[in-house]
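Please read the structure below before turning to the comments.
A single protein chain has been omitted from the complex, and every remaining protein chain is retained in its original position.
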Amino acid sequence: MTVKRSAPPVALALSLALALGGCGGEADSAVDQVAGRAGEKPAYGDTFIEAMTGNISGLIPNVLTDSASFDVGSMIYSGLVTRDRDLNIVGELAESWKFSKDCLDLTFNLRKNVRWHDGRPFTAADVVFTYETMINPKTPTAYREDFKAVEAVREVDPHTLHIRYKQPYAKALQSWGTWMLPKHVLEPYVREGRLREAPQNRSNPVGTGAYRFGEWKPGEKVVLVANADYFEGRPYLSRVVYRIIPSQATIFLELKAKGVDSAGLTALQFKRQTEYPAFRKAYSKYQYPANAYTYLGFNHKDPRFADRRVRQAIAHAISKHELIDGVLLGLGREATGPYKPGTWAYTSKVKTYPHGMAKARELLAAAGWTEKNADGLLVNKQGHPFAFELLTNQGNDERKKVAEIVQATLKELGIQVDIRVIEWASFLKEYIKKRRFEAIILGWGIGLDPDQYEIWHSSKTGPDELNHISYANPEVDALLEQGRKSCVQEERKAYYHRLQEILAEDQPIIFLYFRDALPVVSSRVRGVVPGPNGLRYNFNEWYVPKHLQRYTSG
Amino acid sequence: MVCLALLAVLAPVIAPWDPNRPDVKKILDAPSGVHPLGTDQLGRDVLSRMFYGARVSLAVGFVSVGIASLIGIVLGATAGYHGGVVDATIMRLVDLMLVFPRLFLLLAVLAFLRPSIWTIMAVIGLTGWMGVARLVRAEFLALKEREFVVWSESIGASAFRIVWRHILPNAMAPVLVAMTLGIPAAILTESGLSFLGLGVQPPHASWGNILNEGKDAIEIGWWLSVYPGLAILVTVLSYNLFGEGIRDALDPRLRQSAGRIVTRR
Partner (left out) sequence: MFLYALRRLLLAIPLLIGITFISFLVIHLAPGTPGEIQTGDLSIQSDKEIQKLLIELYDLDKPLHVQYGKWLTRIVRLDFGKSFSPDARPVLQKIGERLPVTLLLNIVEMLIIVVLAVPIGVGSATRQYSMFDKVTTVFVFVGFATPDFWLALLLMILFGVQLGWLPISGLRSLNWEYLSFWQQQWDFAGHLLLPILVATFGGLAGFSRYMRQSMLEVVRQDYIQSARAKGLPERVVIGKHALRNAMLPIVTVLGLSLPGLIGGSIIVESIFAIPGMGQLMVQAVFERDYPVIMGNLVIVSTLTLVANLLADVTYSFVDPRIRVGARRGRR
């Protein structure tokens, strides 16, 4: 295999310049990237270089928890189902399925020509094995929850599977998108509870995905190679290399020097550092809402914040617009609830809190905060000033900035805010789990299914559980319970719409914003079609036309 | 150096803008007439932040290095002068502290105490004396065998007097260097600590954390990295001159060196 970048550095720069200048032209815009110029045919070949800020911790994502491992794992393994561009569930390893009317019986018909990377055929036995692995108490996985709802899994024949649920479970279908593991390779390790120590977690994992394992140099890179036997046909891009580069600043420089082909940009980089012609020519920039929102959370055990008027007052005081401009340079959108605009569960028909200091003061006064002391701070009847500590975790510049803006805003109102930034592990252990906080700035990642039982239900307020603000609302509880028991989308939609209405009214937390994801991709790549599911759902269809390929390979 | 101290003390009076008030319309403005040093990532005036930051950084720099040097000198002198068991014990303590996982101590402190400028100074000071101690000890080991020490002892001078009047002034040289180097190190350590969460909390400024925050905007916000760096450099250089001046004044041998002592400012 020859790679064009082989010569010593100076020659490299020259040859690269010649190569790019000499042969063909580069894409002129994102339009080219999507449609391809007329006459371009999908071609096999080339290497795609990605940048990752974190190391992967292993090659069997089921027992890992970091997103880097999931990204790489999703190329190597497949699930029974996956999501398409518009976030609809479509089959991957499953050809079709049937869900009974009462949502209790699920039958999968699996594809018949799928092989594991070592050549053995994929069968229903592997699915049963994966299920048993996930529920095995000796397996250190964090994603067991969905499978606990299953009553039994039965292999009907090598390509048909029948699953019975104890109760109707909304996330049932989605949960089978988890990575399928090979029984013939991993069974002994699972039995002994040593799945993490299996050699496939370090090297040569066996999956059914579009890419096979090439190499993993810990701390340096991960290399994946196209799977010629992939059941949907060989992916066009021959190799994918993940370069591990911890510093965002360095990734950006590598991008400029064409050392990586794709990276996520920060708001600053997107807006102010990538607008020059050379960059726009070499890369296509994308912008779409990411699946995470940032919020200001209150501890409802604190009597000041237990009063809804106080929370609503703060909601009026904070200008989300200012936050988005200040922290994201405008590259985000306001959040009114825990669902992303554009998803089926989202509704915009909820109470909103337009920025207004007068309204905020009114509400605070109604809650008993009328007097101000000599320092300009609001005081209650006992003369105690309204002051609280706002905590957030170290390592997240965005949240720190949000805290600083909130602090300045509330100062105007007469509330003193002291910011404290705490290292993550300590933060979790000493403050979140012990509920030793007054207010926090954190974020939630949005799952693909709208069920958010774990966060809002009043039963989930134990120390290791996710309702750490100690919120309790019986109507919300009921809606959450019903929502997760149905498998009919229309029904669930009604529940979740009502949920958003209540949450907006109650403001248990102040939903601040959804930031935008800001990826760029080298303009020589074709087939990139952004949609609600982001960019990567169709990675297997991306290609680089022959004349633009930079790294020729076999 | 005096100028710097003055600036720091007068900060609230002379700073033109509120150093902590974000203004999202002015994010990362370049230096201009209105904002002579530019604005930072939240639109705050850098000049004002530098003034306020001076108070924090200079305090941290001088006090923590002061604490560390004090501990180091005392322990190093004791070890070097007495030798034997005392020396051995103190040196093993030094070994322990060198290996000590400072980060964990910090995390523990951070989790249980409220971070304030005093905790930072204490932590940096209490964990940074080992170098000075070893340097002083080495000097003492050498110096105590010298003629003037032997003479003093034979006349019956007390240990304290010998140490204080004779050995210590001669041993100070490397200590001064250590202090000069220690001050910027302490300032930068503080910024590292605030990165971790122990240190001045946002929105308060210190030179170190202006630098830190400016890391992501190097290309388009060079002023966030250059000015604090310059400030630290000036502090170090001026302290260096100051230290040299003191040493020149104290060192008896230099006084005798003919024609070489130029009265410096």
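By letter and in written order, the chains are A and B; residue numbering begins at 1 in each of them.
One rule holds in what follows: contacts are C-beta pairs under 8 Å (C-beta built on N, C-alpha and C of every residue); 3 or more make two chains touch, one makes a residue touch a chain.
As the structure is a computational prediction, the values presented were derived from the model and not from experiment.
Trainee: As a test of the contact rule: which chains in view would the missing one touch?
Mentor: Per the touch rule above, the missing chain touches A, B.
Trainee: Please pick, from B:Val34, B:Leu70, B:Leu98 or B:Leu113, the residue that touches the omitted chain in the full complex.
Mentor: Hidden-chain contact among the options goes to B:Leu98.
Trainee: So which of A:Glu145, A:Glu232 or A:Glu412 would be touching the chain we can't see?
Mentor: Checking each option in A:Glu145, A:Glu232 or A:Glu412, the one touching the absent chain turns out to be A:Glu145.
Trainee: Please identify, in ascending order, the residues of chain A that touch the omitted chain?
Mentor: Those residues of chain A that touch the unshown chain are 1-3, 5-6, 8-10, 12-13, 16, 47, 49, 55, 57-58, 63-66, 69, 137-138, 140-146, 196-197, 201-202, 218-221, 241, 243-247, 249-250, 253-254, 256-257, 259, 423-426, 428-430, 432-433, 442, 444-445, 447, 452, 454-455, 464, 466.
Trainee: In the complete complex, which positions of chain B touch the hidden chain?
Mentor: Against the left-out chain, chain B lists 81-84, 87-88, 91-92, 94-96, 98-101, 103-105, 107-108, 111, 130-131, 134-135, 138-139, 141-142, 144-146, 170, 173-174, 176-177, 180-181, 184, 188, 211, 215, 218-219, 225, 229, 232-233, 236-237, 240, 251, 253-254, 257, 260, 262.
As a convention for this text, only the chains that are shown with their structure count from here on.
Trainee: Under the touch definition given earlier, write down the residues of chain A that touch chain B in their complex.
Mentor: 248-249, 266, 268, 272-273, 322, 325-326, 329, 394, 397, 400-401, 403-405, 407-408, 418-423, 425-426, 429-430
Trainee: Name, in rising order, each residue of chain B that touches chain A in their complex.
Mentor: For this pair, the touching residues of chain B are 20-22, 24-25, 27-28, 41-43, 107, 110-112, 115, 194-197, 201-203, 213, 215-220.
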